[in-house]
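Now for chain A:
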Amino acid sequence: MRAAASDLPLMFVEASIVAREVTILDRVTLTVTSGAPTILIGPNGSGKTTLLRAAVGLTPLSNGRITWGGRNTEMPSKSAIMFQRPTMLRRTAAANVRYALAAANVPRGQREEQAAELLALVGLGELGSRPARRLSGGEQQRLALARALARDPAVLFLDEPTASLDPYSTKAIEDIVLAVSARGVKVVMSTHDIGQAKRLAGDVVLLHRGRLIESTRAPEFFVTPHTEEARKFIAGELLV
Partner candidate 1 sequence: MINRRTVMVAAAFAAAILTTPVCAQDKSIVVSSTTSTQDSGLFGYILPLFKEKTGIDVKVIAQGTGQALDTGRRGDSDVVFVHAKSAEEKFLAEGEGVKRYPVMYNDFVLIGPKSDPAGIKGMKDIAKALQTIKDKQADFISRGDRSGTHIAELALWNKDAGIDIEKEKGPWYKSIGQGMGAALNTAGASNGYVLSDRGTWLSFKNKGDLQILVEGDKRLFNQYGVTLVNPAKHPNVKKELGQAFIDWLISPEGQKAIASYKINGEQLFYPNASDPSA
Partner candidate 2 sequence: MTGDMTALQLVLTGDPGLFAIVRLSLLISMSAVLLAALVGVPVGALLALTRFRGREVPIVILNALMGLPPVVVGLAIFLLLSRSGPLGSWGILFTPQAMVIAQTVLVAPIIAALTRQTIEDLWIEYRDELAAMDVGPGRRIVTLIWDARFSLVTALLAGFGRAAAEVGAIIIVGGNIEGFTRTMTTAIALETSKGDLPLAVGLGLILIFIVILINAMAWAMRHAGERYAG
């Protein structure tokens, strides 16, 4: 589904999250528009996960605001998020997807068919009747992706989806992400893997210690980064 004109741009305006005197997000101002994937990069603890969670309303802001398509909505209606370590429901793979479809108010009669399609899309077509918790790591990640796509999102948030996967599974996920993006779904994904960012990015957003350091289109970011931190990060130096 193409991102409706009313959902994007997603804007963070001076978004801050402070918890127990620790600043997790520090006045982040960012605009996400439709098009190629937006990749969030940065060292661990830079706030990537928190930014994604804030976007879908899982973590409330302490200050600032998030707007969708210019409106002040807290909980976006057509977005989905996939976590770094997704939790499988204690049921079969297909049942997991059917559950996500039901939660997205898909009529009962259509769920089985759509679940089969989604499973096929993520390459789990043969594994529908296996208990989800007995799938491999890569398979579980793909199932989580199928669950997220079940919501027919306009914007798909992914939190380091391939961080714990082998290269084969990583490629599988990346292929799906690109396919989904090509179909008009806006992808916002975090990663600490520079290579992955290079492979997937339309826009690159660099975070460090909760602050937005730089937000640039992909080829330019990697060749001529604007900030010192970006240059160091790309060169593989540790940002402290």
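How were these picked? Simply put, all candidates are chains of the complex that A comes from, given by their letters.
Assume a contact is a pair of C-beta atoms (placed from the backbone, for glycine too) under 8 Å apart; a residue touches a chain by one contact, two chains touch by 3 or more; residues count from 1.
Source: prediction; values computed, not measured.
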Touching chain A here (same complex, options 1 or 2) is candidate 2
Touching candidate 2 in the complex, chain A uses residues 56, 58, 75, 80-83, 86-91, 99-100, 103-104, 131-134, 147-148, 151
